[in-house]
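Excluded from the complex is one protein chain; the other protein chains are retained at their positions.
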């Protein structure tokens, strides 16, 4: 019945498995891990080996059907940590209906020429649909669709061209955004958040005004396929861990955060973790004021965005160990991003 | 009687003088400018030529006794802008007592071997004391002591050694922190926030537990002396523009911000501008969670700190054009920083 | 008759005019300056304010028909300096025929939607052709066609779209390469180095195998038009300063450098200055070995390239004050770049 628990643990480095002790103390084993969702302390861009190191570290620890999502970049106050999403079906089921449930899956490998294009989008859509169906959720009961997706390195670009295909972009850092875009649109399609023609226009980066409110996609060089976790609240499952979401309209949308926190408080809940997307507003402005994320050639725009949204979210939650992921193409409105919280109610 | 007004204007670049039009529309001339306090979009570190460019741009615009403070670094959501602090003595004096007043002054040039040491501290102290006296303020009526201070380049280090002296540090970026520390301690001494022996220990970076609650120091290569603006609320001056301050205990201290905003609202005020200091917690942790600002060799720690605190402050104020300056040595507790708001009341 | 001299002077910063003293000592005045060609110490990318600062510093110093070319980026051993190209028609004319001659000109402003497209290319071509004609040179007598060209900032992109046009790219750093490409192809057309259809294909970044052997284009935010200097050797002008060029086939092509130096030595010459272009090989490899310039999200690829080629050139010349400019699209073969030396013969 897919009920999950979440354990949030600080890491001393990308290769720190100390969270397994916390897992054991909580009565779980590594086999119970459904997903490892972690912030690692690299640059979060193309050459972020903190992700690859974490991936290598966890590869043999989790079961074959579990997924690992390492999101690089702990700019500003953000603190490297791991969120262990564990299967809690067999744990005591206190609480009301509406408990947090989750399921994970993966697509087949994405070929370099498919990245950022319809095949990637369609593969993510199909897997997401299957996961939602497996959980028996209505689209509005889904609060997070977390996707880890590939990118293009120089070697990928060269190999793609050698095979007679042209990649969607030859700019390695731009490929990260294209991959996230395709993944987010796949989620939006799976959840009925946009039409196929809208998704197609958006995929071509023609600025279609569509997005998923619950997608959170992160690119990396450490994998070749897309790994997906769907997290929702099931009216058929009892539990004390719950989830809710909101959309930040821009990177300084404190109101979205405080209204979500008010909702949690209204239920008597205490936030365990927040998952937010952050990206530079492509129009170069926030509320009419110019930002410089897109003209700073020293620091990637996603690093700027993570630092700022991380500062806001950490401040409002009083907790720097939040999951803020950079690059929010179609994962919220331009300049904004999806925002999910997991919270525990006591009754 | 030193009453001031403040005009906040977006800039299209460090060399943008468009704010002079706003100044004119508000009924002021360049001769009325007491201080130009601006965020420019460089790296805020040693080789930040956005500051030098702004300095060259404004040098001939303002009068000889005005000061210019260009603070580099608009990481994250921060927006490049200029704050014109103008003399408003001759403008209509509505409002109650407690109006914002300001005065500016400069020290003599700081020799390379004096930087970060007692001579710099003492010079800042003397000038700050003189400005406070000129304004007729009690220490607790001072809400901001803004200092622009020099740093050491490779050429400064070499010249210092060639003259037979050893600089306080040969690390150019570390020299920025030492200069800010000496300036902040000079302010703390001037305002009675610490004793001379405490200041001496702190200057030696021996971790003395002292700080100024209102100092805001910014280092740059564009000047050789220290320029200072003291801003306070005078019980003898009427006006609608006021100032208040708080101290952020750490970089995610949202409570300090919201309590200051509550105080402003309680007076029926509307915030015009906020001035905050931000620095990496030297202990490598925030509320028990590890941060990575001090181990990131790609991005300077002050850039991380500005981005994070800027995100929080911009979110809480709904305004990305806030003045957040990086490197908060003795300008608040370790990891925290001073916070000043200027606000307008309507009656 | 356009004979020129060159003075190379170290700068203490982008706003250092100390070279004017050297100019005076050499018997010239600022009115004799035909071109200021300088390496400044910013990042050489979009937000390089060292270029803008230098531009503001020199604007009122040189005559209206002189051009200024500030190329940012002194990575590695490269040393910030200025090369003053001065009119030497009226100076004693020792030496043989084949003296260095130069002429400068500018295009009209390039609109944002024209940047990187045919209009920019055609404007550069026309101006280059006019300068070559003015100097009375055959194409093979041209040794350097230096172009300073604009780029697109976030504000340019937004304004372009607001006016109903789509820019060639919305990526600000990519716009630098597109601008350089159009400029280089304009030079190639002017000098008969490629056909119009080849240039068109190359402009569309379709990988056409064409380039100019003497073009050196540098993008910047500090100007809106293209400024051009054509430098050649005139068989009709006597003098002791000469020029020659070669093409580096890749970034480690020491042979190109040593063969050019051998040619200079064979004429009894001593190199005064070298001008080289450097860019990351777009195939991600150099002589079969992978390079990481295009996957490093922390340092722009052009910075990597300048540092490496600067190291080689400075080593071979025993002089770190060489002019190495980054981003060599169509200014030499992929991964390589144009290379020009100015040298003095004594007889």
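Labels for the chains are A, B and C, by order of writing; each one numbers its residues from 1.
We adopt the following convention: a contact is a pair of C-beta atoms (placed from the backbone, for glycine too) under 8 Å apart; a residue touches a chain by one contact, two chains touch by 3 or more.
Not measured: the values here are computed from a predicted model.
Check B:6, B:30 or B:46 against the missing chain and you find that the one touching it is B:46. When you scan C:178, C:304 or C:344 for touch with the missing chain, the hit is C:304. Counting over the whole complex, chain B has residues 43, 45-48, 153-155, 157-158, 170-174, 282-285, 290-292, 294-298, 300 touching the chain that is not drawn. Think of the hidden chain as still there; on chain A it touches residues 12-15, 41-42, 47-50, 52-53, 56-57, 155, 221, 298.
Within the complete assembly, residues 10, 12, 41, 43, 74-81, 251-254, 257, 286-287, 289-293, 295-296, 298-299, 303-305, 307-312, 314-316, 318-321 of chain C touch the chain that is not shown.
Going forward, only the chains that are shown with their structure count from here on.
Over half of the residue numbers at the interface between copies chain A and chain C are found on both sides, making the touching surfaces mostly the same.
Chain A and chain B have centres, each the mean of its CA atoms, that are 38 Å apart. A separation of 41 Å divides the Cα centre of chain B from that of chain C. Per-chain CA centroids place chain A at a distance of 45 Å from chain C.
Within chain B, residues 12, 41, 298 each touch two or more of the remaining chains.
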